[in-house]
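A single protein chain has been removed from this complex, and every other one stays in its place.
Entry: subunit A
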């Protein structure tokens, strides 16, 4: 309590700046009264320094110029003797209780204090880490969302390509159709002309065959039996002559 009082008075006297560590990144809450709109300084990390657990350091610094280092101790001893000798403070049973309990308290704090402080600090660190993690994840999620939105906008920009492709398809189909029509016309005309030529060829061939057949038939029918006998006799005579010549050749 004493230390807090002195601390407050000290800060208001000296108008000190932030005692705590760290650079203030942005505006903290501002004092809202009309007289001063200055930003509130950050809270200090440690409490005020004390000597012997109770007496604030500022007290010793206060008396140092006038009485040196031993001044406050002399003051304390003298005050104690004055209180005891003038019986302003009476020693009774409760003094014993106070001294023993005070001793026990001091012993316990000295022994278990650091352990407990570590435990409390660990809890604090965990809370801090959780809050930090939440903040980091929020920041990263927001940044990723912004990225994603920009990417989607980039995608949307490409919508013209789709319509280019569609128009191309349509143009190609039309062109194909046109060419098919041209080809069909040409092919049809060619087919008709070729048909005419084939028809002519067929006619001529039929005429030829018919004429040949007719000539053959007339020749065969014109052969009389008398001519047939004569031709057969001539053939036999020719064959005999041929046989003779071939025999003569074989002998020679």
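Here, a residue touches a chain if its C-beta (ideal position, glycine included) is under 8 Å from a C-beta of that chain, and two chains touch if they have at least 3 such contacts; residues count from 1.
Quick note on the criterion: contacts and distances are computed from a predicted model.
Remark: of the listed names "Integrator complex subunit 11", "Protein phosphatase 2, regulatory subunit A, beta b", "Cleavage and polyadenylation specificity factor subunit 2" or "ATP synthase subunit d, mitochondrial", the one matching the undisplayed chain in UniProt is "ATP synthase subunit d, mitochondrial". Of A:37, A:69 or A:161, it is A:161 that touches the chain left out of the display. Annotation: of A:99, A:174 or A:206, A:174 touches the absent chain (contact as defined above). Touching the chain that is not shown, out of A:189, A:202 or A:239: A:189 (per the contact rule at the top).
When you scan A:94, A:118 or A:149 for touch with the missing chain, the hit is A:149.
When the omitted chain is restored, the residue from A:57, A:94, A:118 or A:132 that touches it is A:132. In the full complex, subunit A touches the hidden chain at residues 20, 22, 24-26, 28-29, 42-43, 45, 128, 131-132, 135, 138-139, 142-143, 145-146, 149-150, 152-183, 185-187, 189-190, 192-193, 196-197, 200.
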